[in-house]
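Some notes on the structure that comes next.
Left out: one protein chain. Kept in place: all the others.
Labels A, B and C are assigned to the chains in the order they are written; within every chain, residues are numbered from 1.
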């Protein structure tokens, strides 16, 4: 009727096109000015740009302000136990190569209680995007020292100042065998944040992104220093690195050309305590992937399985 | 009587001189040819040479063949839980600066289940000597893959060969902030073993010694390769390093002069997968020590304590 | 419903004559960040100074930063003031000061108000620029009246701004002044309190706040007809006011414990915050470990080396400590473990109260792991139990667990200032030579007790192990040896338990129709309810247990004197009337279950997992309904 072929119309329609809205859920309950909001936006944008089907996308976290992240994504989510995001994420990915797995973790969650799993997850090198929200403090439990707190931080557990030098998450990660992707960015440089997460998402393996985060509630001083002091920020540039757009490149005018396959230089940059190098520090696409091992024998038929078990039972039959 | 002044005699006697026998306890129940025997001898020798009072000396371990070590030392010992030697040792040292603390741990104990504590113990940098017995296998539980097992190791959990590249304990340790002493030696080179442990003992801080260990029971092939193949061993030499005696230097003829303050080179040597560099990879005597913080306010009198508490109570008094 | 309140505590008609009260429950609620808590704490302190019984408890939003003017943002404080010692937060509020019209709804959700509750509400929203706000305010006020609350509109901000421009943020001190007038508080005491609480601020700030205080007081005098009086008790002693976590912290100090090894977790953490301020000056230290496993491992190391340590945690942290607690029992390491219970299971309700960790404390570890478990029932006991726990731990060479909960942790109560004693402090560690030939586990056959060598003691050298071992501490797989070791560790429980006195019945020793049994933080509410019921002629008594493992003796004998026995607990039990539930498959609350096994008495239970302190009124209702059937 009216010459309109409905069938053709429908068939010609592309698969559902996801809008930003399709990835949003609820109102994020972070403090105003909290860096977590910026990452949420960047990630939702990534999902849209990549048109990730929400039902095929997973956010796994531990416990902390940052770990509330999955609740604000309209995807599958696993808001588990403090420090245990990695084992859960690895278990999810092991036999589900079809899922896009993201891990959101805090500096306490990852580098303190989760440290053992972190080291091993790096080594497993399963294909997932890891976002370390490093605000250098325990936000959720209201201001205790974190392993990444700068020495002398006045916190509720160290009211006279913390007494240990901080862990360097980049350097630690670079020291683990089979490491495949290490990058750094900051929540207050949205374009770089987005570009870095995107690069991480594209990497076939365990891509570790340390994000310097603002916690205006409990680390206001740290925020000021970071946001204002552009002298101490240096953007890494390279054709294989995180792309730097013109505007950002102009605002943050210290640049360094760094080849992300150069592990030695990567370690030296990570170890530098004066300058924050933002961008891709290291990448090795050839690192062995445990998730490929996990997915190598999927979907056997019941007949195949029963045959294999029966064969094994032979050995035990008298 | 007879002109003998007993009192003077006794007073002139030196404090008890400890012989090797004073440090021995029972018969070690390791397999014949197990590398653990060699370390036991070296450590007992060290105790004697240093004349460590047995009652002021502590061996702390986890669970594993190697962790049986404390049972064979006639000192105080703590044979605790699998993977948890570090927290216990740190707790012991915290308020007892007078104790000599040694930690004996296995590759599973330290690098697998204990990985989180290991990272943090490095950072705490408390004065203790850490001996990692790296036999690249789970001995105690009878041949399962260890995080340091070379890829392809046939074990009971990976009968078709292990599927992941091994953790590199030296490199991982070097990546942790506040690291202060990293060395490597091998159980089958007794003079170097002794010299390395001694150097570690003398270091004021957390001295981490990875000892390549033979497990003839479950990793016989690994033994052969290591013991025979002197080509792949290189001794590090330096005036501040582990001293190499002539005989050993002749048998293991590959040498490299390495300054233990050179972190970059240390990392490169540690990362080398072809050559085992034996000796002192890195030392920083100036690293901050948490045990000094732990011992800064010892032995307050009851009066001092009560006064301090009363003063604090003021704030709560209505 | 708590009948008492309706009859004598709340005046039917407010007049400018003072109405005498036995007790009143006051709440101040606002958006997070408006200082309601500071006002309430000061009000509580003023009342305590005047000799009243006080219990205050904070109302904390669950999120770090909920949006303003939402229910989730409601933040505040409840202050219960009475003529006698107040042991709990009471029933529904009698008087509420609300900074906006939305916050009360979060309390209505918690059933915190009743017919007749007086609501003193900030009136500025009536004239707000945004019409939605004005409408919402009007709607809420109508609704409040509908619900039977008595509403008073108070021009708080307007009056503050009279005192000084920009004095909006001082609304809380103005409210404090208003309350002081309503409750006939001594203004000079209030002034001293305000000066004290701002002592670290500039003089200008102190002055401004004092001005606001006086303005609120004056405004109430001129404009409000509400006048109450709650007569005070005679005060003989210096009092301290603190919450249960602070009391735990002082207990640690007074016990001379040199090492507090912890990992942050709500609601336990604030105990370490308090400690962190002062322990260093008292010759000890806090160690913030990398996780809970390391925290207890560190504490055990310290204890092994002679410095008996404490580790403080809540549910999820307790779960992680399971393996090390087993080692502590097996290797007989003295240790104090404090569990500030929160809503469970798993992450559960992190800021809310529950008594759900009792069975896990007793039975959480694989194998036989007898240990001492005790539960303070008041803020003051939080202090004393830590001192006691260290002593028991060392005498019996055993981990001692103290179970408190979020209710004690955040509840604030005055108690007599402790007179510290040197003998409470851990003595210096013994470094004299060990007697040669005495084994490191020379168990007394009678008591299972033994003396432990401390590193540094000559000739005491031994290796501690979690493996089965002989008296000499040597690993042994012998059947008899293992049986002996396990028995000896169990024997200590009997030896300790036999040293305890039977618990005292609150009410009638000789028996009656119903015995209400409780443990931990619920004591105040239970005993208050029982007292009310007894006043109404019910034959009911209460029994409160302070030791859960081993239990105090004589329970069976006491139970036998009552027709029914019921526990009141804040943890889960199936209701007998639930679908699918039969007398056989019903899951009882945790103490009830233990008492059933222990005494073979048909102990019933009344419990919920609302995450709220129990109210005397609800318990009273339960008592009367059970006894009228």
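In this section, a contact is a pair of C-beta atoms (placed from the backbone, for glycine too) under 8 Å apart; a residue touches a chain by one contact, two chains touch by 3 or more.
Because the structure is a prediction, the values reported are computed rather than measured.
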Could you tell me which of the visible chains the hidden chain touches? A, B, C
Filtering C:234, C:423 or C:445 for touch with the omitted chain leaves C:445
Would you mind spotting which of C:29, C:77, C:294 or C:330 touches the chain that isn't drawn? C:330
Hey, which of C:158, C:238, C:368 or C:459 is the one touching the hidden chain? C:368
Quick one: which of C:155, C:348 or C:511 touches the chain that's been left out? C:348
The missing chain sits against chain A at residues 53-56, 58-60, 70-71, 73-81, 84, 86-96, 98-99, 116-117, 119-120, 293-294, 297-300, 302-306, 308-313, 316-318
Footprint left on chain C by the chain that the document does not show: 62, 109-110, 315-316, 318-320, 322-323, 326-327, 329-331, 339, 341, 343-352, 354, 356-357, 359-360, 362-370, 445-447, 465-468, 477-480, 482-483, 486-487, 490-491, 493-495, 497-498, 550, 553-556, 571-572, 574, 578-582, 584-585, 587-588, 593-594, 596-598, 600-602, 608-612
Omitted-chain footprint on chain B covers residues 27, 29-32, 34, 63, 65, 81-83, 108, 112-113, 115, 138-142, 144-145, 147, 156-160, 217
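The criterion applied here is as follows: only the chains that are shown with their structure count from here on.
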Cα centroid separation between chain B and chain C, in whole Å? 45
Averaged-CA centre spacing for the pair chain B and chain A, given as whole angstrom: 35
Find every residue in chain B that makes contact with two or more other chains and list them. 116-117, 119-120, 293
Note the residues in chain C that touch 2 or more other chains, in rising order. 277, 280, 290-291
